[in-house]
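Note that one protein chain is taken out, while the other chains of the complex remain in position.
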């Protein structure tokens, strides 16, 4: 059900979309300013916002957009040109409109006024006379009450009025809303005889006596809508002090349409269905509120759990029909789960496009010329992931502009084009989305990073590190390679924060140099969704743990001779040395060690490890619930889930677990620990 | 679309069925002309008129001016409610 509140929400959504279009158009026009398509589209953005804002009575939006619209109108008419200054100004106006639009109450817009005044002053040279934007709304002002009197209204009607559907009877009926229609005279002098008549031409004029307190303007305004077709003359006649109550209002019009429909019901129906058919052919989009969708996903989560409970019950009952039904139900629930999650998938393109502005602003701040290239904009991922990836991405893009792309002078020295490039790319890879931020700069200097790391005592001088190990050092807390801290990257947010943000999304980030464009490439790997995963369950003691299935490489039951000693940290699995993570020890669980142990081999970001568990329980669908407060400090857990039998299982945070082992090992390699250990095996 | 006008020469009755608006104006004028040309037209039955606009009003006014058999006027009969409403709006009294 649409209400004014939802309509207002639509206005907000629509304005946000238009404003983001406006930004892109302005940026595109910097190189293609002469294209009428772009000019018109740009005009339409502001035009639509102004028009809609007016409908909601958002005068603060109307007043400001009116001036901007005027400038854009002149721009597309070719009266002014889009200079770089004007583009900058319009971008700032765009930002201001987006502030205005978000203001919930017009009364609160006052705080934004000073900013608006400055921008309007800047626009002054570009707009023509600032005509009133309220010319039309003024006419809705209540009409000044005049004394009730009788007016003579002469209505002369254009011959084409009927052809344009402007039926005089409708206007006469409407006059009744202004007062009492005392008399109507139909003037048929022009009406020819049947033989000479063009039945579609209007031959009639009218004279009406109206008893009203409305002034002449109000009466004339009734016909303003069709002012080309109606000539109106209003003459005041004798004032009346008392409106005659006997002059009864015209009888209400009966609902003629009902009888129209019953006259030709078949035809109506036919029209309806053909209309539906045609509708079906178009791809239709409609908006839904995000929280409705989240609610659906939550319910689907509960459904998945219930369905697991049903399966469990059916399994235990041993009843074959029940088990078959449960299996069927399971398939359907899985399908519903996938479709529901798919609803929340959005292309990453919109997020990427935001960076056009970031790159532009950063580049001009740094005195560099940088172009942002976007590919893979159609790649979809969960809306909740999209919302959270913005900040880390911004940091990486800024970093690429700042530290990646060299200054123009340095670039020409190297024989590169002065215009640098930053590339945003996205694609799907085995249940994950990969987002790459690349630059065509000089790449990373192993020596500089290493020197810095040693200076910061992050590594020992005699440590033996691969290039990858060195590059990953920049994700360590408090690492920065550029001596001169620029105002862009020196904001106290380091790469360690970027990594932490990405890991909190169950993702990873790695650095490749030389990267895709020759400089560096940051590669972010994220799960497609945060809500539901396929999991693999295992038991340790009394507790059940879930490992995201996509990270499981294999499961092995250790044979009697393979059983591990309590101090053994590595195992040789088919000629591969695998570090071990003892979940029982890690989570400090009590209970006897089982005689037979099992290993779940997990992989994340190119590294493998073996998780030692008591019992393998198999796959299930896992609905991820956030961890409660008491668990939030526990490293190695990413969430919880409820099993079909109602028990809570904990979801293992494999990336953290692996990193923990990796870090111990790195430390060993850097020589902080005395006994050497074999390196993590790379997959 | 169904014919707006049904003329039965035996009774001399021209019945208007459904809407009588700008959309039907051309057909209604044609129908009136041919009924009148037949020489049989005596009255116009408005009982089944569901909607009347100014184009329909003009048609009624033109029809009411027609005379047959040496000055005998064609009569309009059985005004439906929509017809009465439109006539009232136009300030035209229905003489029955």
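Labels for the chains are A and B, by order of writing; each one numbers its residues from 1.
To be clear about the criterion, a residue touches a chain if its C-beta (ideal position, glycine included) is under 8 Å from a C-beta of that chain, and two chains touch if they have at least 3 such contacts.
As a working rule, contacts and distances are computed from a predicted model.
A.B. asks: Since a chain is absent, check the UniProt entry for it and pick the matching name: "Chromate transporter", "Response regulator", "ATP synthase subunit b" or "Ethanolamine ammonia-lyase small subunit".
C.D. replies: Choosing among "Chromate transporter", "Response regulator", "ATP synthase subunit b" or "Ethanolamine ammonia-lyase small subunit", the correct UniProt name is "Response regulator".
A.B. asks: From the listed residues A:42, A:62, A:204 or A:599, report the one that touches the chain absent from this view.
C.D. replies: Residue touching the absent chain, from the options given: A:62.
A.B. asks: For the chain left off this view, which of A:48, A:399 or A:501 is in contact with it?
C.D. replies: Touches the omitted chain: A:48.
A.B. asks: Decide which residue listed in A:110, A:183 or A:225 touches the omitted chain of the complex.
C.D. replies: For the chain that is not drawn, the touching residue is A:225.
A.B. asks: For the chain left off this view, which of A:170, A:195 or A:390 is in contact with it?
C.D. replies: Within the whole complex, the residue contacting the unshown chain is A:170.
A.B. asks: Could you please point out the subunit A residues that touch the chain left off the display?
C.D. replies: Residues 2-4, 6-8, 10-11, 14, 41, 43-44, 47-48, 50-57, 62, 69-70, 73-74, 76-77, 131, 133, 135-137, 139-140, 158, 160-167, 170-171, 173-174, 177, 200, 222, 225-226, 228-229, 253, 257-258, 260-261, 268, 271-272, 274-275, 278-279, 282, 287 of subunit A touch the chain absent from view.
To be clear about the criterion, only the chains that are shown with their structure count from here on.
A.B. asks: Quick one: report the Å distance separating subunit A from subunit B, using the average Cα coordinate of each chain.
C.D. replies: Each chain's C-alpha centroid was found; their separation is 61 Å.
A.B. asks: Per the contact definition, I'd like the list of subunit A residues that touch subunit B in the complex.
C.D. replies: Going by the criterion above, the answer is residues 161-163, 165, 167-169, 172-173, 183-186, 188, 191-195, 197, 199-200, 202-204, 206, 250-251, 253-254, 256, 259-260, 263-264, 267.
A.B. asks: Okay, in this complex, where on subunit B does subunit A touch?
C.D. replies: Residue list for subunit B touching subunit A: 1-2, 17-19, 22, 25-26, 28-29, 32-33, 36, 50-51, 53-55, 57-59, 61-63, 65-66, 81-82, 84-86, 88-92.
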